[in-house]
Structure formats: C-alpha cells, structure tokens
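Sending over a structure as structure tokens; questions will come in a sec.
Left out: one protein chain. Kept in place: all the others.
Presenting chain A:
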C-alpha cells in the first residue's frame, strides 16, 4: 500500500485537497477530450493558474473551440502578449494568451513558441475584436507577424522605427557606454 501511495504523482495528491487544483484537473481533462492530449505539452499550474503549451498551428482552432464551447464558455480574451527567450533554440519567440470564462470564473493560460527566424503566428482578430491592438502591440514590441490581421502597424512606437525594442538583444541602457559596468547592478 505504501508503495502505491508513493507512486501517485504529487500533483494528484494535491488535487484531492485543493479546490483550485481540482478545478484545474477537470479543466485539463476537458481540454484533452476536446482537442486531444497530443495538442498540449508542458502542462503546469503556476500559482494556481492552469498553463498549457501548444503549437501555432493549433492555437487558433483551440481558442475558437474554447470560445464556442458551451460547457466552459472561455470566451473572454483577457490579454495576449509576446515574449522572447533567446536561449531556447528554435522556440525563441512566444505568445502568451490569458482566457477567462466570466460565467464559470475559470482562467486558462495558453502559450505558443516559434523560431525567431520565422516569427509568424495566427491572428485572433476574426474571433476577438480585442485582439486587434494586442497583436499590433506584440508586432511592435517583438516583431511577431500575424498574417490576416486587418491593420498590422506599429501602435505605440513611431512608424519608422526599424527594430523591435522588447527583444532581449536590445539592452535598456546604451550598450556603448564604458563608464558603467554591470558587475554589481542589474542583469
């Protein structure tokens, strides 16, 4: 008996006690039923919020499916933002989506990653009007291109800027300065 108990993953044991973890386990089971287990990798619960990673080929279908799904009603796009992980080869750029069900109060975080050499992700503007400016912001900051976006222009920075400033290679301070070292301060 003791061996069996140990073989149960810690996550499941926690799920039995914590209502939030229980809800997340149910949500994950539903997601797997709707889109297949193969669609999701790197499932984690970061501070109680279910986070799943999927691919850019599937993300549009998943978000559209969740929007229509009667049971979950995950039909509110809270936010969408780009991110840059230079160390992850082949998946340097990413987008994080936060979805919210206002009727059932469920939140879900979805992530996709793709290579920086091919920074293309599907647009959600056909599903959510709110995605329009959020995607423009991701384009502006990270250079992520959303084919099919009605108006993919820079939104916060000036039009003739020729780089995407939130990428990690652009240090915040002037890189040519020699009077300051980063030995003690900052990254």
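We take it that a residue touches a chain if its C-beta (ideal position, glycine included) is under 8 Å from a C-beta of that chain, and two chains touch if they have at least 3 such contacts; residues count from 1.
Keep in mind that, in the parts below, contacts and distances are computed from a predicted model.
The listed options are "Acyl-CoA dehydrogenase", "Carbohydrate ABC transporter substrate-binding protein (CUT1 family)", "NADH-quinone oxidoreductase subunit D" or "TonB-linked SusC/RagA family outer membrane protein", and the UniProt record of the chain not shown names that protein "NADH-quinone oxidoreductase subunit D".
Contact with the chain that does not appear here is found for just one residue of A:28, A:43, A:81 or A:145, A:81. Touch with the chain that is not drawn comes from one residue among A:30, A:43 or A:96, which is A:96. For chain A, the residues in touch with the chain missing from this view are 46-47, 49, 51, 75-79, 81, 83, 96, 98, 102, 105, 107, 109, 128-130, 132-134, 137, 141, 151, 154-158, 165-166, 172-173, 184-187.
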